[in-house]
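What you see is the complex with one protein chain gone and the rest in place.
Order as written gives the chain letters A, B, C and D; numbering starts at 1 within each chain.
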Amino acid sequence: MIPLVSLVDALLHFLDPSVLARVLFDGLAKASLYVMIAAGLTLIFGLMGVLNFAHGSLTAIGAYLGGLVMVTFAASATGNVGRIALFFVAIVVVFALLTAFGGAMEVTLIRPLYDRPPLYQILLTFGVTLVLEELLRMVLLFYDIQPSTDWLAAQGTRPDIISKTHDVFGLGVEGLEVFQILLGIVITAGVWLFLTRTRYGLYIRAGSEDGEMAQALGVNVHQAFTVVFGVGVGITGVAGALLMWDSAWAASIDLGAEVLLPAFVVVIVGGLGTFRGTVVAGLLVGLVDAFTTELFTSDIVGFSALPELFIFLILVGTLVLRPQGLFGVEEVGGH
Amino acid sequence: TSGGDGNGTETQNTATDGGTTNGGGQQTTTQADVSASGTVKVGIMQPMSGDLQYYGMQSIWGFLSGLAYRTDSDPLTDVQTGTRTIDDGDVTWELIFKDTQFSADVAQTAATDLVQQDGVDVLFGCSSSGSATRVAQTVVNTSGVDIPFIAGPAASADITANGETCSDQVFRANENTAMDARSGGTYAAQETDIQRVFLMGADYSFGRAVVNNYRTVLENNGIEIVGERFVPQGYSEFEGLFEAAVDANADAVVPGFTVATLPNFMTTAAGYDMRVFGGFATEITNAVVGQVLTNLLGEPLTAEKIRDSRIGPFTTRYHWNQYSNDINTAFVDMYTSAYGKVPDLFTSGTFTAASSLHQAVQASGSTEGIDIAGSMRGMTVADTPKGADAYTYQEYNNQARSEVTVAYPVPTSDEWADNWGASIMPGEPVARVGKDQTTIPADDPGMGCDL
Amino acid sequence: MSHLLELDDVHTYYGESHILEGVSLHVDPGETVALVGRNGVGKTTTLRTALQLTPPRDGTVTFDGEDVTGRQTHDVAQAGMGWIPEDRRMFSQLTVEENIEVAVKDGEGVVRHLDRAFEAFPDLREFRQRKAGNLSGGQQQMVAIARGLVGENELLLVDEPSEGLAPQIVEDVANALRAVASDASLLLVEQNFPLAMDLADRFYLMDHGEVVHSDTTEGVSADDEEIRRYLT
Amino acid sequence: MADQVLRTDGLTKHFGGITAVDGVSFGLDSDECCALIGPNGAGKTTFFNLLTGELEPSEGSVEFHDDDGWHDLTGLAPHETASAGLHRSYQITNLFPTTTVRENVRVAAQAHGDATTRFWRNVGAFPEYVDEAETILERVGLAAKADDIAQNLSHGEKRQLELGVALAGDPDVLLLDEPAAGVSSESVDEVVDLIRNVATDHAVLLVEHNMDVVMDLADRIAVLHQGELIADGPPTEVRDDDAVQEAYLGGYDPDAPTAGDDSGDGSGATGEDGGGVA
Partner (left out) sequence: MFLPRVQTMITVFYFGLFAMSFDFISGYTGYLSFGHSAFYGLGAYFVILVANGKVPLLGNGTPFMVLLLLAGLLAVVMALLMGAVAFRLTGVYFAMITLGFAQILYVFFSNWDYVGANPRDGIAVLGRQDGFAIGVPYVDSLNMTIGQLQGDTFTWGMDFAAMTGIGALSPISHTIALGPGEVSYYMVGLVVLVCYFAMQRIIHSPFGRAMIAIRENEERARAVGYDTFRVKMGAFAISGFFGAVAGGLFTGYRTSVAPENSFYFLTAGDALLASIIGGFGTVAGPLFGRLFHEGLHEFLTKEGGGLLPYLRSQLGEGTLNTVIIDGFTVAEAIEVFLNGRAGLYIGLLFVLFVLYVPNGLLGTLRAYLGGTVAGQVAQAVKGRVRGWKL
């Protein structure tokens, strides 16, 4: 696709240390976002085997809820510190609300389906996403917020320090990217602790393979599923809240669709059921995204959809070369 | 720059209604009446639900105002999908409204149904260029369909400049992207210090049209185009694109984006020492850009701050405050009291669409689509918000030419704050580009339409 | 009187098919009871009914003095009823260690319990990190039994523990079960009739979803006329 | 060894560090019923998997003899070995769970021949497979359950169906992985009879822990221990082999008294099931 001449161009271009540094940094920030948008999904999908199609809509709802908190209270917290603190409050609120919502959704809708093939859970969440999206649209129209375009009021609540580009060793470093990387690390650590410090991970993996057996061993499978689903949805919402500040994503109904497929890709590429895989896949996708974006913006490749194309090429490529994903278990669908 | 009506020699005065050669008054309309009678069925397709319903609603409101002005009545309000009628002497106007949901597919279905089931005489509509193109290609330009389609406010120049869509039956009263570009580009080239321009556009019909037209016009005016990039709608990685523009030594950037992409663009643009010029858009976009500017420049927003941040000049196809003539005054009053807003970007064109339809029916004395089309060919429209006889359908492509103004954005004045929901609005025009200079000429290589 | 487990006239259905047609039986503390009968008579179903995996439509199940009929299976399990199912039911994607860990109630003293399990089945020790799905059939059976052991249950429901085990391992299993029997009660379904009779204090004989005979195992052999009739 | 039908040479399988099957050279005669025994984890099932192509050997070869002479089966896919005439049953029940018992066998029968490629013909046009299925169900004692859904069978019934599915298509070699496991005493006899019956016109390789079944059926016994073939010979000889005793049988004695009077030292407890009945 890329003619040879420009391949040389590209090489030369990326050999420039400042370009390389910038792309790597962008890549890290993007990776951080990819890990966050996939974190909730990987919990629910990787552990429970429920391919949550409502993931995207829930992200969008998280973005709007987070934005709502920020927009409502940002005026009273004007300084950098105040706003960042408020943002953490927003995250907590979003997490709490969506965890509760996720828990309720699991109990009422998903639970009756566990003794059916996993396909039905996919279908159900697919239906849920249709409903959530319409409801969200109705609410937004009612309050006269333009749903298909970025919610700028929410973006306006970004503190200066995050909006600005800072000069670090001669490199322009965007505050937002730094913030994203930091938050990515925090959330990754949080999920990691949840998985390793609680027995939910083990219970769920056992329960999703054979719920009856796990119950007979005294595991409250229902409760474990509710908690994990709730937490997964909560994290999904938190990711949305962060995206609301990033003009590349921003709070909008379309956010749902924008998030869904990349999240799938990251989870699948990483390998089902391994959070480590998700993190690595997020890094991979983020870096490739940054590189291909740079290829386009520096006009080495004149194809604007290059990053989008590459996400799916990564998916297909990984599945061809390592069918179980980067860190996935080896036997796929074995008995 | 010239203003006003342009010169008469250039104008094709083959319109069937007489007496409009020299910008005469509105009295001509009744004189030329050939006593039409019957029902004119007009199929109106606009987005009437969803996020961009404001595009559709203002288009409809403009259209209804045009009809009301011509029939000397109050414009219809509370428009919904379905049929409404207006009595106009012996003529009954039956308006069938269909919601396109801003989707080309829905528009195609709507148009097909209107033609086939409702048997309309005229089609009018589509806010999205993709939808208008689709309707032209799959419905209007097919064998067996012989009714005219007045596209609008869909703005892609291609609709009337590209052999794939343009036809005897496809008209457009609304201003198009080429008109933005020709006027804005010429002004920028001649009246500002801009030398090297970088073009960016959304990668679909609208954005491509903007970029292509600016490229042609700017190059013709001796300005160097140092780069050109199309990005998907909603794109956000402008950092890199601006870096590229800097590397190319550009001193100005033209964005061909709509409200979906513009905020991201503006946010990044503010960080670069480069002029941004192009076209004004609707209230939605102004609100968005205003918000971005407020976020960036701090409150209160002032005209100086905006100018200092090298934003503008922008062309405007039409805004309520750009014209002072009796028709416009009446229009703004009528519109504001009926709909609670000032007439926005698209309304002059859709007003004119209605006005020209009415004029065509009266002139031809027929309510048949084929006759209406014949009558509209080359017509100079008498009653338009830009003044009397300010719009003329060009024979070679059925695009109406009209004047375009150039202005800088200013904070919205208190006078309009109630009826204009954005914090910025177009200021006093710094230039008016005459209607004969705005459209793509028949002999231009970019004109792919030769009727 | 104070039975540890008592099934009182339970009727259990799979969908519309009536499988248990009024089964009554009981297990006392410290007792090992065998449940024997031909294929398909409802032995497994009886165990499932006790655990409330397939709750009875009629009749009651009492465990430890409490009526557990209709309770959640995990509650019953938590109350001290363990299950070693007939077809092993490995969590095949989990390692051997994890399989056993799941069975440790409340996750307390995992290391101690693992040690205990590996003591009972030394062969498993070297497989502890392997996925249970990759074990041989017999190895899986050991894991299944180990899971039952580490739950520290008052009562273990054991369904055909010797199936698919080499004679030598059957010995290990017997020993392990005997060890369990010293401080817990067992309800044992076993095709290996001699083994069953050897381990059990009493037995119930089932046919067509009913208990048709029950006695102590003292002096019983499969040659008994009555038992022969029901086993053949 | 004149008319061998199946033979392996140095067949080996490593799983990471473990050698599950270790250089096994083995032959099966076309008219014999050979039992393959060994402790749990000895590599019996793995050996089967290597024969049928479900696993690819790390080393060694598998060859199969038919009218045209020897064919190399090494590394062929399961369906290829199956078409060649090598069928197996599974230790862990492995059926078509939501179709009927009859369809389970019918579809297995259909796999032989080229009917499957004729996607324009109706299944009804091939009654021979239905007939075959009915016959087989009769043989394995499931005729009465023919219309039941396979997953609703009891454990023992599933074992019988397992055998039925393996029989479909009239294979030359039957590899049976613990066909009697979970089958009640009475049915064990039926299964034994059935295997004896099919062994008359099939070569049978049988994995079974039930020594009575083994002693009853086998013309020859091969013993696997830690992946290696440690004994191979007539039943009595193998039974008395010290190494075998040590590695596997742990004191099995077919003539020992049955349940009820075991001495408590374990030897009785590890006795066979249904021994007294047989």
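Convention: contacts are C-beta pairs under 8 Å (C-beta built on N, C-alpha and C of every residue); 3 or more make two chains touch, one makes a residue touch a chain.
On a predicted model such as this, the values are computed, not experimentally measured, just so you know.
Across the whole complex, the hidden chain's contacts among the shown chains comprise A, B, D.
From the set D:G10, D:G75 or D:P97, the residue in touch with the chain omitted from the display is D:P97, counting the whole complex.
Listed residues B:T71, B:T138, B:Q195 or B:N325: the one in touch with the omitted chain is B:T138.
Subunit A residues in contact with the hidden partner, per the touch definition given at the top, are 49, 51, 109, 112-113, 116-120, 123-124, 126-131, 133-135, 138, 142, 205, 208-209, 261, 264-265, 268, 272-273, 303-305, 308-309, 312-313, 315-316, 319-320, 323-325, 329, 332-333, 335. Summarising the interface, subunit B meets the missing chain with residues 49-50, 80-82, 98-99, 101, 104-105, 108-109, 112-113, 115-116, 129-130, 133-134, 137-139, 142-145, 158, 162, 164, 203-205, 208, 232.
Residues of subunit D that touch the chain left out of view are 52, 54, 77-80, 82-83, 87-88, 90, 94-100, 103, 106-108, 110-112, 115-123, 126, 147, 149, 151, 165-166, 168-169.
We take it that only the chains that are shown with their structure count from here on.
Ranked by how far their CA centres sit from the centre of subunit D, the chains are topped by B.
Looking at contact counts per chain pair, the maximum sits at C-D.
With centres set at the average Cα position, the gap from subunit A to subunit B is 40 Å. Distance between chain centres (mean CA atoms), subunit C to subunit D: 28 Å.
Listed for subunit A are residues 335, each touching two or more other chains.
Each of the following residues of subunit D touches two or more other chains: 92.
In terms of inter-chain touching, the protein chains here are arranged end to end in an open line. Against subunit D, the residues of subunit C that register as touching in their complex are 14, 37-40, 44, 86-88, 123, 134-139, 141-142, 160, 162-171, 174-175, 191-199, 217, 219-223, 228, 231-232.
Only residues 15, 37-46, 91-93, 152-157, 178, 181-187, 209, 211, 248-250, 252, 258-260, 262, 266, 268-277 of subunit D touch subunit C when the two sit together in their complex. Per the touch definition, subunit A reaches subunit B in the complex via residues 146-150, 152-153, 155-156, 165, 246-249, 254, 293-294, 296-299, 304-305, 308.
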